[in-house]
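The structure that follows is given in the form of structure tokens.
All protein chains of the complex are present and in place, except for one that has been dropped.
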Amino acid sequence: MPHEVITFGEAMIRLSPPNFRRLEQAQSLDLQVGGAELNTAVGLARLGHKTAWVSRLTDNPLGRLIANKAREAGVSTDHVLWTDDDRVGVYFLEFGAAPRASSVVYDRKGAAIANVKPGQIPWSNVFQGVKWFHVTGITPALSATAAEATREALTSARAAGVKTSIDLNYRNKLWSPAEAGKWMREFMPLCDVLITTEEDVGKVFGITGKNHEEAAAKTADEFQLSMVAVTLRDNPLVWKNAWTAILYHQGKILRTRTYEVEIVDRLGAGDSFAAGFIHGMLEDNPQKALDWGVAASALKHTIPSDFNWITRAEVETLLKGGELRISR
Amino acid sequence: MPHEVITFGEAMIRLSPPNFRRLEQAQSLDLQVGGAELNTAVGLARLGHKTAWVSRLTDNPLGRLIANKAREAGVSTDHVLWTDDDRVGVYFLEFGAAPRASSVVYDRKGAAIANVKPGQIPWSNVFQGVKWFHVTGITPALSATAAEATREALTSARAAGVKTSIDLNYRNKLWSPAEAGKWMREFMPLCDVLITTEEDVGKVFGITGKNHEEAAAKTADEFQLSMVAVTLRDNPLVWKNAWTAILYHQGKILRTRTYEVEIVDRLGAGDSFAAGFIHGMLEDNPQKALDWGVAASALKHTIPSDFNWITRAEVETLLKGGELRISR
Amino acid sequence: MPHEVITFGEAMIRLSPPNFRRLEQAQSLDLQVGGAELNTAVGLARLGHKTAWVSRLTDNPLGRLIANKAREAGVSTDHVLWTDDDRVGVYFLEFGAAPRASSVVYDRKGAAIANVKPGQIPWSNVFQGVKWFHVTGITPALSATAAEATREALTSARAAGVKTSIDLNYRNKLWSPAEAGKWMREFMPLCDVLITTEEDVGKVFGITGKNHEEAAAKTADEFQLSMVAVTLRDNPLVWKNAWTAILYHQGKILRTRTYEVEIVDRLGAGDSFAAGFIHGMLEDNPQKALDWGVAASALKHTIPSDFNWITRAEVETLLKGGELRISR
Amino acid sequence: MPHEVITFGEAMIRLSPPNFRRLEQAQSLDLQVGGAELNTAVGLARLGHKTAWVSRLTDNPLGRLIANKAREAGVSTDHVLWTDDDRVGVYFLEFGAAPRASSVVYDRKGAAIANVKPGQIPWSNVFQGVKWFHVTGITPALSATAAEATREALTSARAAGVKTSIDLNYRNKLWSPAEAGKWMREFMPLCDVLITTEEDVGKVFGITGKNHEEAAAKTADEFQLSMVAVTLRDNPLVWKNAWTAILYHQGKILRTRTYEVEIVDRLGAGDSFAAGFIHGMLEDNPQKALDWGVAASALKHTIPSDFNWITRAEVETLLKGGELRISR
Amino acid sequence: MPHEVITFGEAMIRLSPPNFRRLEQAQSLDLQVGGAELNTAVGLARLGHKTAWVSRLTDNPLGRLIANKAREAGVSTDHVLWTDDDRVGVYFLEFGAAPRASSVVYDRKGAAIANVKPGQIPWSNVFQGVKWFHVTGITPALSATAAEATREALTSARAAGVKTSIDLNYRNKLWSPAEAGKWMREFMPLCDVLITTEEDVGKVFGITGKNHEEAAAKTADEFQLSMVAVTLRDNPLVWKNAWTAILYHQGKILRTRTYEVEIVDRLGAGDSFAAGFIHGMLEDNPQKALDWGVAASALKHTIPSDFNWITRAEVETLLKGGELRISR
Partner (left out) sequence: MPHEVITFGEAMIRLSPPNFRRLEQAQSLDLQVGGAELNTAVGLARLGHKTAWVSRLTDNPLGRLIANKAREAGVSTDHVLWTDDDRVGVYFLEFGAAPRASSVVYDRKGAAIANVKPGQIPWSNVFQGVKWFHVTGITPALSATAAEATREALTSARAAGVKTSIDLNYRNKLWSPAEAGKWMREFMPLCDVLITTEEDVGKVFGITGKNHEEAAAKTADEFQLSMVAVTLRDNPLVWKNAWTAILYHQGKILRTRTYEVEIVDRLGAGDSFAAGFIHGMLEDNPQKALDWGVAASALKHTIPSDFNWITRAEVETLLKGGELRISR
């Protein structure tokens, strides 16, 4: 049976001190695996879609660990490219509390995926029978060859009739707004759906609006995108946020419920939105995609890990209203 | 010295992943012991009452662990019936965060207590010198013979002049509202105090009111109960609730303070209410019983475990007002 | 690509107190997944073989956890039969130290796999393209229908031209020697390889010899088996054993190196032997199978978990001599 | 290079059960080191000041551990007095949740520092080149000789032209308000800055005002202090407080931002205020001292430990506004 | 039902860094409860005897924790004397490995039990119906009044016709050989059984022999003791010892099996010997007492904690030979 969805990007070992310790206080680090596109793949697998994640990994215990965890969460690693060279990226995460934000130290330079090159991945083979391809702005930010490989992937997906979505995900530690803008402008015509924050379209495309809705509309207009989803986070505190999103679709703004979220771990929330959204598109319509995206990612905030360890039934219950009593 | 209070029911091994992990993410499980009637016995022992818990346990490390933990918390296990047969029930608990409720997977089928039979426990001996007997709707829900043993216990308590209380505690994973209603209607004439939520009298007895107070009053009327306590939880979030109770007593509604509780572990809160309430009845009057019940159970929310590891002095301090500064 | 190896049986949640605590001392339990046939499947996957494990699992967090962990270790769960009924078995493990043996409390009654019935698993489909099928004496011991399903599996494997191996694995908590003997005698003609201990052939078949070699030979003779492997453990202590095996093959006794093993976790050692042995048979010859079986399972003793988290390269290094210096 | 700041007092081993457990539930205790004056020294070292902590310690693993942790956090232990006698104090901390306050059990009697005597510490040597000396009301509360040593220290600091600050820090488990008042009245003329809460000036000096500001002003007037800082905590809950301070300086009340703090560990917050305040005074002016004091101590609430594991850059970012997004 | 056995002495909170860390490396400490006479009481309770431990405890969370853990292990705390004064002793334990011995830092000065005085404990009441009284040389070493209380206890036991045993347990951190000798010589005529090591009779009584047997015999002769048990440990390494004991009884040396023990935690081994020995005496004869004492205490080495978490059935199995296979 062919895969239904493909994602492409880096995954790293995530190391975080337990119990709100600072890194300087750590005597142990909790280990998770995370990476935007893998997170989205996991979200889709948990919702029942046959999903594969494409990447390049060093064949050592750390690289294998990443692939193991992808499979554990239901994602196929059949298309991972293994190498004896390079290294596996690591990121160190400190959990915060108001007025101290959570923070991240990346140590990803020289990772195997940053050295991926066009021509290495057999995209036409990968996309056989596939319905959706998802990537984010992090993959092209890793290196020039990774950017080229991303272009190759998007072009191949289009050629194969696969729907495509991209999450802008601007990372200022990886590249400048100018570089990001250059590549992203090139990718927009290859994408069906853009997922972003208002802030990121400002930084990467220089597009601003008087509110979220206008920013979404302007972006859709500029790049002729039929759908632009904008996630919205209200964070006066670190442990409790309000979370929702809007979708600009063919000239209209669609809305959905806003969730008050008690935050265990917000890493991967945006990636979970993408997963829920793609799920909704594969099964239903843009409004449902928005509903699923926000509900799935609201749940993500309550789960330690970048991965969204939910079930389809749990999201459905939440979409029907949910409640906070203990079920027994 | 005879026991002052007796409770009767199941206790299980409780296993929960630490740090808000889902069960599918667990590499270890925290172990606690819990069960409604044992929880209430512990609450009473911690408040200074000589209390015994009656149950049936398999004589293996898990059964012994349950009895050990009861004794550790001050509860006598002298009346536990030991068997080489059957098994010890387990329940798996996932802690949630809004919008994901905490959830429970029960694995209690075939437990030794479910196979308890009338005639096995020497009730007239057990109740010698005892002042109060407490049970909940969970015990009769375990099996037909357990329901019969519960009836036998309540009848024997009455015969021995022991005051009786029952917590409705409807569990839809154990029996239907119809079955629950049948047995509970039979038990009501044997009880001095009914403890419940508004929701449970609706499900089990089909009694509804335009508010909590009316539901309590109607229930008291229907079964000629002199006291019906209704616990009230306001839970817009998982980590912070408002918690109080009302008591219908001889035609009047008694009220007490509402506590804003930061929730570490809400399991056993209702059972702690029962403990505080019975304590107040043994030492004082219905209003004090309500005050103690709500104060003791408000504190329970802050303590990891089904057991309420408080001291009598701590509840007294809270009843006098309390404060949230660190005492030093 | 079809699977190369199929195994069939139960897997359970394994819960063990850390740091040599007794169960009665536990405040937390380490969680692993284990089950003889899944362990063997993992061993084969780690050595590079496309392997699927066939079982029946309850679709709840515990059942999903088992399937997740199988996939994490590289084993396909495509042929798992999911059900909403029954439960997931659990076993509690206490690690010992001389003179206290490690010990196990099983709580596996009513598990989904025990209720598997002939006709439920599409064996002819499962065995398409498969080279080897492995099962142990635990699966038929679970219930009469599980025994019938095992017979069905072995018969189908034979019909499909698949090589078969069985590990006697007598469990006296599951059935009597007489019952075991009855079913095992029925299975012997369906098997190419028997893996056992000297003790088990004594209990199950009543076969004894003046030494391991004779017991192996007699068993091979009685059932016309071309290969009987006997694992040998010398355990004067709990933390250090000597470990090896012999293979009776066509009238000859083959031998291999004896390993002095420092024991972290010996659960699953026999299952790892089976994995290494089958690997050797698939790639090479009986002597190599014996060498791989013993080397792979010697390494297993050093790894916490029932699963053998080794690599093919590590076993090869050990087979070439190995050394105990830190590699850097 | 000489030290810039000196502090003087006790540090203890701090032991606290993890995960909100009560002490009676503990199977392990987290270990930290804390003590008001050491905490302030750490805060100053983290902000870039060469700081030494003066104390008396028993030369055993626990005493060495305290000195190690001081050095780890950047504080010099060159002036610690080592002894083979006496013991190292311990304090047991339970973390609470509303309506249960966090609580402390001290076990500090007989500690080496309580037996410090005037003449033991070479103060004129210690204060060479030093700019600031800080002590709190805990040190003199430990014993009569410790109070005398504190007087000796303050007198020597004055003689050496070192600025002095004292935090009132009244501890009712150590001495009575009358005793505290007697010694503190003696110390006031030796101090440039008084740090306190409104409650403490009431208890120790019997000074009350119709509000914080008036209490500060009256205290400054009574003792001819040019600066009195009053920290202000609004704690309707245990996990979320509002935190700020005011400074009475030469007839005026200075104010700064109020921080909504999500509380991981509020121990040492006041000590961090002192550190930030002294830092501001050493580098800038009273308003900046107040700003730094409150910002640094607001961050302290988010860090497990009595020590304030921040960086100068982090406080600066917060002073410029800060934000609660994850930086990446 | 009266108690069968009484023991009398101190119990402390035991704190040890996990995983062989030194105290200076600790970020957490494992918490256990231990004390020679409580350990023996636990050993007897686990073997089925109704046992009470007599002590004096400060009524704070640490004191309650000790009593809780005694009850958890089956020991009655009905005769504990509670006080608001004094403190609870603590001892810090570092686990070693050859060539580094395990080591202990005691912090027990000022504990409530050290301030026990003759007349405080109602011994004639305590000993009602009791068969055996056990104490060790640690209790009188705590203070002069504790020594007097010990004498009072032994005298009362004798008066009540209770059998008495004493374990010499010389602690050179608590008193000198001369002091120990003075008190112990006074106690010998009050004891039926002396338990000791060869080294301790040398230090305390100045008795030496050319071997263990002669030292035992000489000691028995000097004090007219009918039974002197001498435990024997051969410890060339920290993790593996050989363990046995001899018993001098009425002119004869009795012997039993020597166990090769893999050591998880040897604290309390001698106390477990006493428990097993007393059990054997209560149920059987001196030879069986020796057998039970050594078997029970051999098992103790494998269990983390000062308490011997065994069952009677496990000791019986070991006495019948035992084996180191996993039972399943």
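A few points about this structure:
Going in written order, the chains are labelled A, B, C, D and E, and every chain counts its residues from 1.
Criterion: contacts are C-beta pairs under 8 Å (C-beta built on N, C-alpha and C of every residue); 3 or more make two chains touch, one makes a residue touch a chain.
This structure is a prediction, so every number in the text was calculated from the model and none was measured.
Considering E:L81, E:V238 or E:I253, the position touching the chain not shown turns out to be E:V238 (whole complex). Annotation: of A:L23, A:M188 or A:L319, A:L23 touches the absent chain (contact as defined above). For the options C:G48, C:G202 or C:G322, the residue in contact with the chain missing from this view is C:G322. Summarising the interface, chain C meets the missing chain with residues 18, 240, 259-264, 298-299, 301-305, 309, 314, 318, 322-328.
Mapped onto chain A, the footprint of the missing chain covers residues 15, 18, 22-24, 26-31, 60-62, 64-65, 68, 87-88, 90, 92, 94, 105, 107, 109-110. Touching the omitted chain from chain D are residues 68-69, 71-74.
Just so it is clear, only the chains that are shown with their structure count from here on.
When you average the Cα atoms of each chain and compare centres, the chain farthest from chain E turns out to be A.
For this pair, chain C with chain D, the centres built from the Cα atoms lie 61 Å apart. The distance from the centre of chain A to the centre of chain C, with each centre set as the mean of the Cα atoms, comes to 40 Å. Residue positions of chain A in touch with at least two other chains are not found.
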